[in-house]
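Shown here: the complex without one of its protein chains, the others still in place.
As written, the chains take the letters A and B, and residue 1 is the first residue of each chain.
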Amino acid sequence: MTNPLNSDDFSELRLEGVSRAFGKSAALADLTLTVKRGEFVALLGPSGSGKSTALNCIAGLLPLTAGTISLDDRRVDHLAPEQRGFGMVFQNYALFPHLTVRGNIAFGLKMRKVPRAEITRRVDAALALVQLSAHADKQPGQLSGGQQQRVAIARAVVVEPPVVLMDEPLSNLDAKLRHEMRAEVRRLHQELGLTTIYVTHDQEEALSLADRLVVLSDGRVQQIGTPEEVYLRPINSFVADFMGYRNLLSMTAHGVDGADHLLLRGDGIELTAVRNDESVLDGPVTVAMRPDDLVVGQSGGNQFSAVVTSIEYQGRDFEVQAVATSGAALFLRTPERLIVDQSISIGISPERLMVYPATKKSTPAAPVPEHEAV
Amino acid sequence: MTQLVVRERRAERQKGERRKSPFRWLVWVAAIFFFLNLFGVIASVLANSFATEWFDTWLPSGWTTKYYQTAWQDFQLADTLIVTMQVAVTVVVVSLIIGAPAAYVLARREFPGKKALMLSFLLPIMVPPITYGIPLATLLYKLHLGGTLNGVILANLVPAVPFVVLVMTPFIEQIDPKIEAAARMCGAKTWQIFTRILGPLVIPGLLAAALLVLVQTVALFELTFLTAGPGTQTLVVSLYYAVFASGIRPSQAISAMAVIYMLTTLVILVIALRYVSPTQMVTQIKDNSDD
């Protein structure tokens, strides 16, 4: 078998119908995705959505139950992880505790039987890249969390892998460091021209880092698109909920009005929404609204009244909970200082209403354990 | 609210009182009584081994070291010590070679029959040696291994191999499997993971297991007693026979032999305690609350 795969001669990584079942439960079903060279793709979803399973399948740490993975036209899904030549950054870093920082970074090069002089040169370069040259001879245990994460990233990229896989690499860091490392990850991706597949449950992280998002739930792809597409036009109520559309109302669609806006009614509220080709024109629907899109006072669009039930100060603005006359609970953000039990008028522009076919209130399926792979 | 504070204070005070309660005193007195007796037992042997004569007095009437020479010659202690070390070292090495890989499997894999396998490793430790030792000895004699060095080694391996498995399994479990996955992602093949990553990481566990088996094997009486022949007795078995056949030789010589045995054990124990905690010797579980 001719390998190692040369990072220069591939143009895309293709996943076709990649599936993974544990016993009878499907942790990942039918993932089809093409990642272009140089792209930064984030797999996003809540825990148990199958995102880590997907990453482990790509890495080769978990065998597929169905589907194929190929680099251009070369199948790699039957190869062992060490033969695929991908780099991986783990959530808890998984540094080799008995090796120094230098030893950790050099490990992959040694496995590839790179000449010693070149190992030294490339490790030095990688150390400089992650700004750890001063810590080269320390043990991983002597480093801070952020520094350990840099070592893990350097270890993964030093072998110049065709694809770098990152499994929630920032989730063990505190908020401030997470922000710094996020910029760092993006910088490395661009500077080194990496192809990165990044798993996270943090939508903000995914939006800020990725060129494309793959939103997963219950092992199935919900939506694939650019951050803007996913953020502004979630494809279904699950994605909407996950992307921060906290207000989900059950309403009924009643055709269109004169301005070609969709007419929605439910529990005494009447709203209009911009329709698109896939809009349900009649029958029960779920209406999704972001708290930031709800405006207190007149806004020239939809208008309805509500009573404030609780207020949380959040620094820049207030998070307000209110109950509409219909009885529906609403979340909104406003810089205005309101008081509990105050009656307010809430407005929202018809463009910012997302309308989806009503989903049955199904109890969520038992979460599939995200198996630890070896 | 104030009531709660008062109660908490009372609890604090109780905690303080607990340190000087009569209960504590009683426990310490009992413990000291136990230690004094233990000391008495060991000191009796020691005193007797250096005694010229010891009847009806608090201490021997005179001191001598001549019985060490007697013991060394009469009990062929040089040979016995060599046999003891041969048996112990072989048992340690073989039990590590057989036990450590099995521990890796038990630590890392879920498979049908795992519980049964675990039980089959637990039983030889739970069942006392004298119970299974007689059928085992009978079998070894049938295979013409009874009385030979190999027979003694095989018998001593029966509790040693499961012991290694039991010590090593939790040790390997606490090594993050992600580290192996990371090595694999760096391009390491299975054997490279074992030699370059797991090997160095399990050395402390192997050392602990080796020392625990060493202490255990030197002290294990029953299985060696049941399988050893004239030339293949370990120190502890020779000591038993010497006491059993006392009257033939002066009791001081037997005591001298006992001191030599005690020293051997204590040397190993001192080395072992540098790497394992006393609690681990009994429970096989690393106890960080020590010292």
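The rule is simple: a contact is a pair of C-beta atoms (placed from the backbone, for glycine too) under 8 Å apart; a residue touches a chain by one contact, two chains touch by 3 or more.
Just so we're on the same page, contacts and distances are computed from a predicted model.
Per the UniProt record, the absent chain's protein name among "2-C-methyl-D-erythritol 4-phosphate cytidylyltransferase", "NADH-quinone oxidoreductase subunit N", "Fe-S cluster assembly protein SufB" or "Sugar ABC transporter permease" is "Sugar ABC transporter permease".
Contact between subunit B and the unshown chain involves residues 4, 7-8, 10-11, 14-15, 18, 21, 23-24, 26-28, 30-31, 34-35, 37-38, 40-45, 48, 55-56, 58, 97-99, 101-102, 104-106, 108-112, 114, 117, 120-121, 123-124, 126-139, 154-155, 157-158, 161-162, 165, 190, 215, 219-222, 225-226, 236, 239-240, 243-244, 251, 254-255, 258, 261-262, 265-266, 268-269, 273, 277-279, 281-283, 285, 287, 289-291.
Simple rule for what comes next: only the chains that are shown with their structure count from here on.
For the pair subunit A and subunit B, the distance between C-alpha centroids works out to 54 Å. Residue ranges on subunit A touching subunit B, taken from their complex, read 4, 59-61, 80-82, 85-88, 90-92, 94-98, 107-108, 111-112, 152, 155-156, 159, 165, 372-374. Residue ranges of subunit B in contact with subunit A, taken from their complex: 108, 176-189, 192, 196-197, 200-201.
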